[in-house]
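Complex shown without one protein chain; remaining protein chains in place.
And now, chain A:
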Amino acid sequence: MKKQLIGLGVACLTASTALTPGMASAQEVKKGGTAIIHMISEQRTLNPALRASTGVYNISGKIVEPLIDRSYDGYEPVLATDWSGSDDGLTITVKLRENVRWHDGEDFTCDDVSFTAMEMWKELLNYSSALQANLESVDCPDPHTAVFNYSKPMPLDLFVAAMPDLGHPMPKHLYEGTDILNNPYNTAPVGTGPFKFVEYERGQYVMAEKNDDYWREGFPYLDRIVWRFIKDKSAAAAALEAGEVHESGFIGVSMADVVRLSEDDRFDVGTEGYENNVAHSTVEFNHRNPILADLKVRQAIYHGLDIDYAIDTIMRGFAAPGRGPVPKAGGDNYTDDVKTYDYDVELAKKMLDEAGYPVKDDGFRFKLRHRPAPWGEYTQLWGEYFAQAMREINIDVEILTNDAPGFLNGVYRDHDFDTANGWHQFRSDPAVSTTVWLRSGQPEGTPWSNQFGWKSEEMDQMIDDAASELDPEARAEMYHEIQRKEMEEIPVIFAIEHPFISVTSKKLKNHHNTPRWNSSSWYDLWLDE
């Protein structure tokens, strides 16, 4: 099988509200300068082969490079130059780039890939350890060829889709024989990227400087990047306006400021560059509650939600209605040919009556204890909207406010909820972090997985089959089926899909020009100052 470039089919979700990013400008490139980037929270580690998290990539993606990255044209070779899979799906061969050196001067070779894959990707990296569970070994026939051997078929397109996030090699010579989790290089990473780590002042900033020995000739343009930690969103907006910060990603300022700054011609505000980081705002049901185990009740609840209203008021238009577990950014694996539930209060009431839950003397049919996730403005307001919308159809909702650990334990470990609203993060391929929301038998307490007491043997079988199907077309069709079934049975409502939003100073050029820009290497970013 030859290398496959998978068409992204990425539709700009909010073409009307978003402004054009500073792409492909005809201006002459200026070299030098320091780009200053806002980060809302502190990172515990900067090693992307130990923590799969956009917060980590946002910094370490400039220092440590993956084998493969994603561009708007498909998958882009970075440290890998070519990849192919065997017909039985048991081996994947990756050609590695030559003449690449780590920041300490050592050569980058297959030994690094083999070591990282076996010791970190398979053993320690979240999501990757499940993905690479069947990885037996990585052979190095020559220093620039890595052969991944699997005990069960691994679809090449799944492997490739996972690599931008879950495929960062780390230098073997700095990790071999050490306690990997406590290795000091985890917070002072050594990579092959366009920028070299300089320092990490806790609570203040991380700084990286230009790598003069970078393998892309003539790059990077910037002298330095500084990431500043500013917890307070209003202060972050002030820093942007005062010109002290050039970019704030992942909705780092309040939605009111997003709207205000989008009208300010000093900034580009939009969702470009997040096509690979799309998330769903969800409504999660506890199927252990017999009322919610009734499909008719769940359908009535879906009919009771005015999704378009929520998109306009909460997400200010930067979102689209969900169509099951795979978002549009899922490319070929996405379909919109699914059952949908229009907003219809009367129908919802009728369905609840039919299900055997008439309005009682107190004006309500039944009561739900609802846990809203504290993942920022969207989820909190979405939770409040849910409670409000349910009252319209005579369902009483009590909101149990909690912080992050309280929410994760309350919902995913203790199952102490009737309904919850959270956040499903789509990671390139449905097999990475999506199907775990539907597959039964998830270990108790695993966040962002099926802890809802919902079990369908048919769905379990469909998920397992799709995960090892090698033919991309057949595989895509299997995921369409999964979406259709999910929308029929709605174990979870994947109500709204939204990329993140960034506010970027127009002084930054070539920004948000890839579908996972904040996580990418920024080798071509420059500052017009």
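The working rule: a residue touches a chain if its C-beta (ideal position, glycine included) is under 8 Å from a C-beta of that chain, and two chains touch if they have at least 3 such contacts; residues count from 1.
Note that contacts and distances are computed from a predicted model.
Student: Among "Acetyl-coenzyme A carboxylase carboxyl transferase subunit alpha", "Peptide/nickel transport system permease protein", "Ion-translocating oxidoreductase complex subunit D" or "Probable septum site-determining protein MinC", find the name that the UniProt record gives to the complex chain excluded from display.
Tutor: Record says "Peptide/nickel transport system permease protein".
Student: Among A:Tyr75, A:Tyr127 or A:Phe452, choose the residue that contacts the chain missing from this document, as touch is defined above.
Tutor: Of the candidates A:Tyr75, A:Tyr127 or A:Phe452, A:Tyr127 is in touch with the missing chain.
Student: Going by the contact rule already stated, which one of A:Ser114, A:Asn186, A:Asn450 or A:Thr504 would touch the omitted chain in the full complex?
Tutor: Among A:Ser114, A:Asn186, A:Asn450 or A:Thr504, only A:Asn186 touches the chain that is not shown.
Student: Looking beyond the chains shown, say which of A:Glu98, A:Glu176, A:Asp232 or A:Glu529 touches the absent one.
Tutor: Checking each option in A:Glu98, A:Glu176, A:Asp232 or A:Glu529, the one touching the absent chain turns out to be A:Asp232.
Student: Pick out which of A:Glu346, A:Asp362, A:Asp403 or A:Glu458 touches the chain that's been left out of the picture.
Tutor: That would be A:Asp403, which touches the missing chain.
Student: I need the residue numbers on chain A that touch the omitted chain, in ascending order.
Tutor: 34, 36, 41-42, 44-45, 51-56, 124-127, 129-130, 181-182, 186-187, 201-205, 207, 224, 226, 228-232, 234-235, 238-239, 241-242, 244, 375, 402-410, 423, 425, 433, 442-448
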